[in-house]
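The complex appears here without one of its protein chains, the remainder shown in place.
Chain nomenclature is as follows: A and B, assigned in order of appearance, with residue numbering initiated at 1 for each chain independently.
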Amino acid sequence: MVKFGTIRETAREPARAPDPQTTPLPVKVQVERFSFYYGDVRVLHEITLGFPRNQVTALIGPSGCGKTTLLRAINRMNDLIPDTRAEGRILLDGENIYDPQVDVVRLRRRVGMVFQRSNPFPKTIFENVAYGLRVNGLVRNRRELQERVEESLRQAALWDEVKDRLHESALALSGGQQQRLCIARALAVRPEVLLLDEPASALDPIATEKIEELIAELKRHYTIIIVTHNMQQAARVSDYTAFLWMGHLVEFNQTEKLFTVPREKLTEDYLTGRFG
Amino acid sequence: MREGQNAREERWRRRSDRWAHRVIFVLSLTAIMTIVLIFIFIFREALPILTNPEIQREASLRHFFHPMEGPDLASRYMWQPVALVPKYSLIPLILGTLKTTLVALGIAAPLAIAAALYTSEFAPPRIRELIKPAIELLAGIPSVVLGFFALIVLATWMHRLFGFETRLNAITAGTALALALIPIIYTVSEDALNAVPRSLREASLALGATRWQTATRVVLPAASPGVFASLVLGFGRAVGETMIVLMASGNAAITSWRFTDSVRTLAATIAAELGEVVFGSPHYHVLFFIGALLFVVTFAVNSVGVYIIHRVQLRLRGER
Partner (left out) sequence: MTVAPRTESPAASLIASRRAIFWERLREQVPIGLLALASWLIVAMLGIILGNIAWNGAGQLSWEFLTTAPRAGMTEGGIFPAIFGTVALVILMTIATVPIGVATAIYLREFVPGSNLAYAWARARAARQWRERLIGLGHVVEILFARATRAAVNNLAGVPSIVFGLFGLGFFVRFIGGGIDRLFYGGELTYGQPAIIWAALTLALLTLPVVIVSTDEALRAVPRELREASLALGATRWQTIWHVVLPEALPGILTGAILAVSRGAGEVAPVLFTGAAYFLPYLPSRLNDQFMELGYHVFILSTQSPDVEKTKPLLYGTVLVLLALTFALNAVGVLIRARVRRRLRARS
């Protein structure tokens, strides 16, 4: 049982700056005293943490803790929901993405996203991957387009499975393939940060394993932030883990440390399955 | 005693349940019966055109579609049912119907689809709540009122604006007809656009697409079968619409390709002539034949439209 008092105290503690010891690497995305509101309800409370470059950071916590909201805040997808409001700053390479002068389209080009449920466009496999390149005018000719599509599909470890059926509907792919297609689609525009919102929650174990292998491979080139409700998955794929609880950041540390020697009682309770 | 009363009550309850079921079932036969009866009673009166040699001497499929001797198009295909030698070519009527339909769809489709795209993708909620009901209300104006407006007001304005030779023509009638099509095309298209899952819009925006790119390259293509269905249903309505074209088209059955000539449509012909026709005459059967033609065309067109909408719904539900 978790004592209520303990929770309140932990939760109320001022937002902590990232411990230099835990983040020795350069920071790609820095969240600073960031709060988020749905109407009058505050769902994120002054979150502060830095996502290290070329590492995988997992956001974990019970459902409704705000992990997906935080993820969607990083490429401002929350802007699409009416009656929401953000406070504080999120810096991408030192630039505040909530600056009123920021062009959201430019931001999303640099911060790609893969959603919980695979959502390929009802187009061909090729057109799905080519879409981001086309709308952003990133390629000059047909040959370059084909190269980039192939490159992305290879990166997503999907090329060998679909190279003979590029012009068939993407909806004919299996669930796991669809999700990897969505990753390829996001990679095609060469983002710097990749946001993954429970990318394997709707997949079977084998498809999940493939996605996890892929994530490990991709971190060489991308800064990856992944939301997951599955703690084993967080332990397997991530280098750093942030534990959120009721809109508060409870603990942020190297995954290994957080899972073996959590500093907070609340983290320990969650990891040992006492709630959540 | 009490036992007996309870049992009686129970029996009555069961019996009333059974009878309610039966009565409701019988009443619900009406919809199917109506379609069947329309089919039977329209075709029964149209059939002599194909079977009765007496009637066929004056009006048969040959008369309907085969050209007569004549120097020009207009005299080869003529609709003159009350002449000394009645002429029953359906070509001018079909051509007239197509001309008004084309004009109406040409005006209504871009406007209605643009409005549907605007309200579903771009309009702020406040404005959407204003435009949507306004367009739905347009559907509530009786077609005779639209016909009246076209005849008394619109025809004069357009006559002054474009200087048509004839005041009432395919363009005037088509414009008025467009007012009746807009609500249908708008409503069905908007439903189709709204049925596109939000996740597709998010995926597109997350790739750095603008809202306009998302709307035109993802949402509209995904909804295109529904939008197509809206045009199909609009076409069906345009072909069958009677009062507007009866009042605003000039009602001259001229075979010509010009949109500025007066036209007469299939539906308007029935409305204009059935009142004065002799029961059982060839003319009477010809009018029912036209009715059968309209019924078949609209039935087919409508079935296709509804089928597409149904398929789209299934697909989008399956995807989610």
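Miscellaneous remarks
Everything that follows uses one rule, which is that a residue touches a chain if its C-beta (ideal position, glycine included) is under 8 Å from a C-beta of that chain, and two chains touch if they have at least 3 such contacts.
Predicted model only: the values in this text are computed from it and were never measured.
Among B:T166, B:T210 or B:T260, only B:T210 touches the chain that is left out of the view. The residue touching the chain not shown here, chosen from B:S143, B:N169 or B:S189, is B:S143. Take chain A: the residues that touch the chain left off the picture are 92-93, 95, 97, 99, 101-103, 105-107, 110, 151, 154-155, 157, 190, 192, 213-214, 217-218, 220-221. Interface residues of chain B with the unshown chain, by the touch rule above, are 13-14, 16-17, 20-21, 23-25, 27-28, 30-32, 34-35, 37-38, 41-42, 44-45, 110-112, 114-115, 117-119, 122-123, 130-131, 133-149, 151-153, 179, 182, 186, 210-212, 233, 236-237, 239-243, 246-247, 267, 270-271, 274-275, 287-288, 291, 294-295, 298-299, 301-303, 305-306.
The rule is simple: only the chains that are shown with their structure count from here on.
Chain geometry summary: the mean Cα position of chain A and that of chain B are 50 Å apart. The touching residues of chain B, when paired with chain A in their complex, are 125, 197, 199-210, 213, 217-218, 221-222, 319. Within the complex formed with chain B, the chain A residues making contact are 75, 77, 80, 82, 105-106, 108-109, 112-113, 115, 117, 119-123, 131-132, 134-136, 171, 182, 185-186, 189.
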